[in-house]
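Let's turn to subunit A:
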Amino acid sequence: MIAIHNAQLLRLALPEVIVVLAALAVLAMDLLFLRERSTRVRFTIASAIASLGCAGAILDLLLASRQANVLDGMLVANPLTHLVQIALLGMAIVAVLISVDSAFTEHVGEYVLLILLATVGMMFLVGSQDLLVIFISLELLSLSLYILTAFDKRSARSSEAALKYFLFGGMSAAFLLFGFSLLYGLSNSTSLARIASAIGNQHINDPALNPLLVIAIVTTVIGFGFKVAAAPFHFWAPDVYEGAPAPSAAFIASASKVASFFIFYQVMVVGFAGAEGNAAWSHVVSGWVPVLAIVAAFSMLLGNFVAIVQSSVRRLLAYSAIAHAGYMLLAIVAHTQQSLAALLYYVVTYALATLGAFGVIAVVETQTGGEWLSNFDGLSSRAPVLSACMFIFLLSLAGIPPLAGFFGKFFLFASVLTSTPGSLGLLWLLALAIALSAVSLYYYLQVLKRIYVASPSPEAAGIQVPIIGQAVVVVLAGAVVLLGCAPHLLLRWILEAIRASGL
Partner candidate 1 sequence: MLAWTIYISFLGALVLLLLPKASVASARILALLTAVAGFAIALTAFAQHRTGEMLTVVRAPWIPSLGIEYHLAADGISLTLLLLTGIIAISGILFSWNIEHRAQEFFSFYLLLIGAVYGVFLSYDLFLLFVFYEIVIIPKYFLIAIWGSTRREYGAMKLALYSFIGSAMVLIGLIAAYVRAGAKSMALGDLAQYPFPLHFQMWAFPLVFVGFAILAGLWPFHTWAPTGHVAAPTAASMLLAGVVMKLGAYGCLRVAMTLFPLGLLTPWGLHVLGLGSWRDVFALLAVIGIVYGAMVALVQKDFKFVIGYSSVSHMGFVLLGLMTLNQIGLSGAVLQMFSHGILAGLLFAVVGRMVYDRTHTRDLATLGPMNLNKAIPFAAVTFVVAGMASMGLPGFSGFVAELMVTIGVWRAFPVLTVCVGIGIVVGVAYIWRAMQKAFFAEAGVESVTPKPPLPPITFPERLGAVLLIGTSVLIGLYPQLLLNVIVPALNSPLFDGLRKGSWQ
Partner candidate 2 sequence: MTAFPWLTVLTTVPVAGAIVLLGVTERNKNLARVLALAFSFLALVLTLFLWHSFNAATGGMQFQERHAWIPTLGVEYHIGIDGLGLLMLLLSSIVVPIGMIASWQIQERVPLYFSLVLFLQACLFGTFTALNFFHWFIFWELSLVPAFFLIKLWGGPRRTPAATQFLVYTMVGSIALLLAFLAIFLATGNFDFIDLAALARNGHLMPDVIAKLNWHRFTPEHLTLIVFAGAFLGFAVKVPLAPFHTWLPAAYAEAPTGTTILLTGAMSKMGIYGFLRILVPIFGAEMQTVLTPLLWLAVVTIVLSAYAALAQKDLKRIFAYSSINHLGYCLLGIFAVVKFTGGDVALTAEKFAAMNGVLLQMFNHGLTAATLFWFVAMLEKRSGGLRGLDDFGGLRKVAPVFTGLMGISLFSSLGLPGLNGFVGEFLIFKGSFPLVTWATALSVIGLLATAIFILGILQRVFSGPLNETWTALPDLSTGERLALAPAIALMFALGLWPQLVLGVVNNTVIQMVQQLRF
């Protein structure tokens, strides 16, 4: 264990500190000076401060290239965590910005504060390889998200969703904690690396998996499966996506997903190293890989097929999120360096597209009073720019080139196959994934059909598109196109970070 000076620790956690300070500043500003102002002004100022804070944190992460591993993995800093943290901060900025024009709450300061706190939770989550810190930051994140979900007090759905989210979340936290405690019992350590070596040693002595380890694997997968909304642990997702205020939903669907997937990968790959097993067709060996393979397959099937029958765009996105979780789990199943890169690329671009889609939904909702498919009828003639952006987001989610989602899928699938050199054992999973992504085109096109093909109802008024919201959405759409046409911009960065982090 390396002794570390407090100042050094603070320096290491500077980005998180900046965000926390920004959060406090937002709260103070809002409560002390802006109480009498209109919601819009308060939101504008609050989000400006929050954005500045996040931007400051990003700047710090960019400039200071640190490599550190404090207290046996309690706090880890390397280019990879920085990269993910930067992405998270960026998404937080977007989430804050698209809430500027919303009017679902009067507690502006608290709302922005919670977003920032959730961001801090995610940053710690990403920058840790220790079960305790992981669990604590996960709870910080989750609690913030529960409240964010419930923030629209006028809406019963919002409260219902939050309650469901909370109940399921509590349960999954219990599972996770149970799994973690078993791991601790098995290895006498909370550090992922030590757990791995302990498991590995046992595994060498006794090729059959320790039953306790099996339970630990299963409960951990359940716990994280809940966080990433993989079937069959997805029940909260449709309600939350539907009930939460649009910016909250966007945040939950994007940033939280990025962080959860990253740490899921870390826990499984680093923590359970040695107990992987094999999911290759006809070579199945028990371990966490086959478990995840099954979860992945189930998520893809359920998500894609249930999404087809949805008539609420948000629920549709929720089920599509479940399906995408299934695709992303493939990367964990493959668990190679390349698949990590693919996972990061995928989850980041997925998050961008989802954020954008929720940005559009937020506008449509405030202007037309709903987010049913019928509310999107003829949107292209009422808000052409917004429609074009939605076009890009949904097609990226469907995996149509030259958008980012396509390259994400391609790279992910290629890396899954590469993970078993010499044989194509995971091909069955891949074939399933690709076949189902063909299904997904159907429901994405259903939305686009409403936007472009259906004619608007005669009484529908024109849509006043807020400038900030539109700007954010356009930037996101631009990013999706850019990352699709030139994936190397991001990919190079990810690959370098992975290499530099020595994973």
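List of remarks:
Convention: a residue touches a chain if its C-beta (ideal position, glycine included) is under 8 Å from a C-beta of that chain, and two chains touch if they have at least 3 such contacts; residues count from 1.
A quick word on the picks: all candidates are chains of the complex that A comes from, given by their letters.
Everything numeric here is computed off the predicted structure, so don't read it as measured data.
In summary, of the candidates 1 or 2 that share the complex with subunit A, the touching one is 1. Considering their complex, residues 380, 395, 400-402, 406-407, 410-411, 413-414, 417-418, 424, 427, 430-431, 434-435, 437-438, 441-442, 445, 448-449, 452-453, 486-488, 491-492, 495 of subunit A touch candidate 1.
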